[in-house]
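Worksheet for the structure shown next.
Of the protein chains in this complex, one is absent; all others appear in place.
Up next is subunit A:
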Amino acid sequence: MLVDLNRCVGCQTCTAACKQTNATAPGVQWRRVLDMESGSYPEVRRTFVPVGCMHCEDPPCADVCPTLATQQRDDGIVTIDYDLCIGCAYCIVACPYQARSRVDYPNQAYPGRPRMKHEQRTEHFERRRVAQKCTFCVDRIDYGLANGLTPGVDPDATPGCVNACIADALVFGDLEQADGRVAELLASHHHFRMHEELDTGPGLYYLTGPRS
């Protein structure tokens, strides 16, 4: 996934879309946008930085997982097998991107009031008391690939946050595809990855501007 920092406006549409797509509990945000300042008045910049699971090449969360619940697929997506996870939270501590959560409470926006109909429909008991994080909406990707769709292009095969992004700041696709949009943008833009010095090989690339 690419994040074009020149386009992101911090609107949190991706955050909200992700929460709804994945029915995450209040306070849990698999995708969110940080509001960061650098410099000091009056020479100050404000930047909006979408974050979430980086789907690292060498994911530290997997290294510490005692039950092998966290795995990496061949396509690079890091997954959690909720049946294997024991909720020990080692991975939550190990993740340098603070991308993981453990939730012990139900998906209920208004505690003390009746649960809303859509909350009742999207209980996700399997995620209770285990680690959870962004899946890159892997069900959509698998569905798309099985049906001849292109992830990042066809909405039914694309993560919810990318579909929803009103600034088109989020771009999803196959990094390995040489003529794809992701490779093209990486070639034409300056970019960095977050905490690259940790050698985790994060799968989110931040574009900071065109090369020319």
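To be clear about the criterion, contacts are C-beta pairs under 8 Å (C-beta built on N, C-alpha and C of every residue); 3 or more make two chains touch, one makes a residue touch a chain; residues count from 1.
The criterion applied here is as follows: contacts and distances are computed from a predicted model.
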Record-based protein name (UniProt) of the chain missing from this complex, from "Molybdopterin oxidoreductase", "Heme lyase subunit CcmF", "Succinate dehydrogenase / fumarate reductase iron-sulfur subunit" or "Helicase": "Molybdopterin oxidoreductase"
Touch with the omitted chain, as defined above, among A:T13, A:Q71 or A:T150: A:T13
Which residue of A:M1, A:C56, A:C85 or A:C137 touches the chain not shown here: A:C137
Residues from subunit A at the interface with the omitted partner, ascending: 4, 6-7, 9-13, 15-17, 19-21, 23, 26-27, 29, 32-35, 37, 39-42, 44-48, 109-110, 113-114, 116-122, 137, 139-140, 143, 146-147, 155-156, 160, 163-169, 210
